[in-house]
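Only a single protein chain was left out; the remaining protein chains are all shown in position.
Up next, chain A:
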């Protein structure tokens, strides 16, 4: 309880710092979490990325104050939600009277999963995101209601699952049966949507490191998701972030969980292959 209020104070201080100016962070800062886990936040771009030599985590673009919040779990406001997800993990729910733990034992059983997501699901014959796997278990194995894509329980659970892969390199498969979906996502990435006619690439490939108004543009990577945003003081799903960026081009967005956003997620995830999985990260 005490911990929680402390965290709230820390994040409002960070908000203040944010409003006061764009304190540019040290270009070469290293992300070492809790003084022990060194994260890869800059590395050589994967071979399939044609227009960039180096990929960088969104963390490297944030102010020193925001960066610091991710360097210690006591300061990371996203960790409260991970704690909540641990409770949910162990909670019996649905007609089968099972919890996640009944079948999966501890959350550590999810180690490595986040680095491969989203991935081809052979049985379903399509690419599935973490949310889809979770809901499949809830609906078909627990006899419980599905969670909404952005529901608190869902986003928190994806944070708990991501945490098990913290520091492991993103390694999303783009070939084999997933390739067609990946191609679809790639095409979307370069499509200039909306009345402002802007593609993801216009901002996150052609202009990363530039300011767009007060925002320091990153490469729009998703290795840090779900991300705790100081702006809305909660964990945010990947698709919620996509939705915001598409909306800001004065376009009709796609829905969370839509085939389009699943394809886009696969493509964007693959652009981070080689960066560490960071979720839950802290962003502004």
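General remarks:
Convention: contacts are C-beta pairs under 8 Å (C-beta built on N, C-alpha and C of every residue); 3 or more make two chains touch, one makes a residue touch a chain; residues count from 1.
Following the convention adopted for this analysis, contacts and distances are computed from a predicted model.
When the unshown chain is looked up in UniProt, the name that turns up among "3-oxoacyl-[acyl-carrier-protein] synthase 2", "Cytochrome c", "Cell division topological specificity factor" or "Pyruvate dehydrogenase E1 component subunit alpha" is "Cytochrome c". Of the listed positions A:140, A:179, A:207 or A:232, the one in contact with the omitted chain in the full complex is A:207.
Touching the chain that is not shown, out of A:180, A:196 or A:233: A:196 (per the contact rule at the top).
Touching residues on chain A toward the chain that is not drawn are 22, 191-198, 202, 206-207, 210-214, 217, 243, 246-253.
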